[in-house]
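Removed from the display is one protein chain of the complex; every other protein chain stays in position.
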Amino acid sequence: MGFLHEFLQQMVNGLSLGSIYALLALGYTMVYGIVKLINFAHGDILMLGAFGGFFVLAAYGVTPLTFVLALLVGMIVCAVVGIVIEKTCYKPLRNAPRINALITAIGVSIFIENGARVVKVIGPNPKEFPTFKTVNFPIGDVNISQIQIIVFVVSIALMFLLTYIVNHTKLGKAMRAVSFDRPAAYLMGINVDWIISFTFALGSALAAAAGILFASAYPQVEPYMGIIPGLKAFVAAVLGGIGSIPGAMLGGFIMGIAETLTKGFISSQLADAIAFGILILILVVKPSGILGKNVSEKV
Amino acid sequence: MKKNIANGLTLAAIAVVFTGILAALVYIGVIDEYTAQILTLAGINIIVALSLNLISGFTGQLALGHAGFMAVGAYTTAVCIMKFNFPMLLAILTSGLVTAVFGLIIGFPTLRLRGDYLAIVTLGFGEIIRVIMINLEQITGGAAGLKGIPSFTEDILLAPALSMLWVFSVMIITIILMSNLIKSSYGRAVLSVREDEIAANSMGINVFYYKMYAFTISAFIAGVGGGLYAPFFGYLNPTMFNFLKSVDFLVIVVLGGMGSITGTVIAGFVLTYLQEFLRFLRDYRLVIYPLLLIFIMLFRPSGLMGNREISILALWQRLFKSDRTQSKVDKAGERQ
Partner (left out) sequence: MTVLRAKDISILFGGLKAVSNFNMTLEEGELLGLIGPNGAGKTTVFNMLTGVYHPTSGEIEFTDKNGKVQNITHMKPFQITQMGMARTFQNIRLFKDLTVLDNIRIAYHFNVKYKSADAVFRTPAFFKEEAEITRKAVALLEIFNLEHKQAELAKNLPYGEQRKLEIARALATGPKLLLLDEPAAGMNPQETQDLMKLIRFIREKFNLTILLIEHDMNLVMGICERIIVLDYGQTIAEGTPDQVSKDPLVMKAYLGEGVDLHA
């Protein structure tokens, strides 16, 4: 195996993994943009989405149709969960000190993880995720599996959809307005509460999709599966510039590629550590991220 | 001045007598070994929770990796004792210093930025430390753990009492020194950072410096707590120091009241005991802590104590001296 071949192979793997991180990072970035909160529970939404998909696929078998159904079910369930979390836990704390909201987010995260572990239908033990039988398409020396293609295509499609919603619909305009200046948006007659809930729903739905794609690629589901992808996606969001939607996508792909290249060329054990290396680096060099703007607090 | 020294001596005397009596009760068997162990564990938890309170409660910067700091301290002590034959006290102090260096390294890039990043970086640090501990097999014993760490004494009969004596002494010293620090100009500088960074800055306070200051001291104390944990438990393994352990400390701080030393002490004892008491709930225990966090934040964000303190000295004076000589100014200083 030559260097170039290994490099290309890891690039392919990285693009596929990166598209999952990008989907997840979008949720962090949108929520942060609109309520300035790191939603620690976002990674756990990925887990819930994966389990949503798991139950559908386990019940009806794996066919293209059930896969789409699994995606839909996971996304809808998680959108609802996202709204419920926002309404019950975050909304009452909107004017509280930031540290209180962060602590609540931690609480919500652990509650979902441990709650899933305690609930009988999920339980603490890893379960095998029903997925397509891997079919490889060799292009030259590089293998691309159909699962990687599905992951990539679905992610890109969802990202296009999101970009369309944010940039070209009335709702998207309202989201941008609330993110830019909440009081002013409120005075303009925008239903701010509703827009914030909608943002959570949108972010959670994307996380659910990310979860099902993630579980299809790494076919195992368990209650704590969301933590590490969640952290990496957060790093991706910071890397791209937190609050920036294109930034989150870019950051996600960079993270995915960085991780697979590390696995391929350095050490697979370092793959998780590399994420934090990148985070520290970006915080030192350019805390506002690649596409982020410098915002200073109003005095 | 004389009054101050007298007060200090009274406080020290109360502490010594209290700890001595407790240890004696353990030694003669009035307090059984199991209870002694829970109390000792509570002492360690309180030390680490106090360190977390310093950075999160008093300085207002959420840190989520204190189990990681504790791990650094615990392994440092174990290695110092087992490989280099350090005396116990020196080993524990060394682990505090080593951990403080880790604090400096993590704090420097993150504390210049807005508070939220510290939370996520410390969280990541806690996890990375765990991975490193697993991989440094020659030193840490890897995932299998490190066995046979010498206890505070080789005498099995004496061990429970002596462990408790060690831990409680360190705990009391930590409480006294930390509250001394808080009730000083340096403490006020740290508090001003929590209250309003921009205003603190305009008062001539170097906000970044004081965040680093508090974070490094916090890491030191957490390291000492970990340093006590190693000989107390006798066995270390990286999964003991996972993220959920960090959250245990957070729950103690939040329940006690962010910015209250007394609150942390009370909550530390209550929660450590509760954790043992609730064993019959099995896995459902796992859901109680996060729910507690959420409910406190939603309904009583100030916890049990808010940022108030109970002064042992004031209690003592109220109980045993009829003339309460505390001046108005002193009282103003008590509250913060």
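By letter and in written order, the chains are A and B; residue numbering begins at 1 in each of them.
Just so we're on the same page, a contact is a pair of C-beta atoms (placed from the backbone, for glycine too) under 8 Å apart; a residue touches a chain by one contact, two chains touch by 3 or more.
The structure displayed is predicted, hence computed values, not measured ones.
Only one residue from B:Gly8, B:Gly29 or B:Pro87 touches the chain missing from this view: B:Gly8.
Among B:Glu137, B:Asp155, B:Glu195 or B:Glu276, only B:Glu195 touches the chain that is left out of the view. The chain omitted from view is touched by exactly one of B:Met203, B:Leu281 or B:Leu315, namely B:Met203. Contact residues of chain B toward the unshown chain are 1, 4, 8, 177, 180-181, 184-189, 191-192, 195-196, 198-207, 213, 307, 328-329, 331-333, 335-336.
Here is the rule we use: only the chains that are shown with their structure count from here on.
Centroids of chain A and chain B (each the mean of its C-alpha atoms) stand 35 Å apart. Against chain A, in their complex, chain B makes its touches with residues 56, 60-62, 64, 109-110, 112-113, 115-117, 119-121, 123-125, 127-128, 131, 135, 198, 243-244, 247, 250, 254, 258, 283-284, 286-287, 289-294, 297-298, 301. Of all residues in chain A, only 38, 89, 92-93, 96-104, 106-111, 114-115, 117-118, 124, 227, 231, 234, 238, 269, 272-273, 275-276, 279-280, 283-284, 287, 297, 299 touch chain B in the complex they form.
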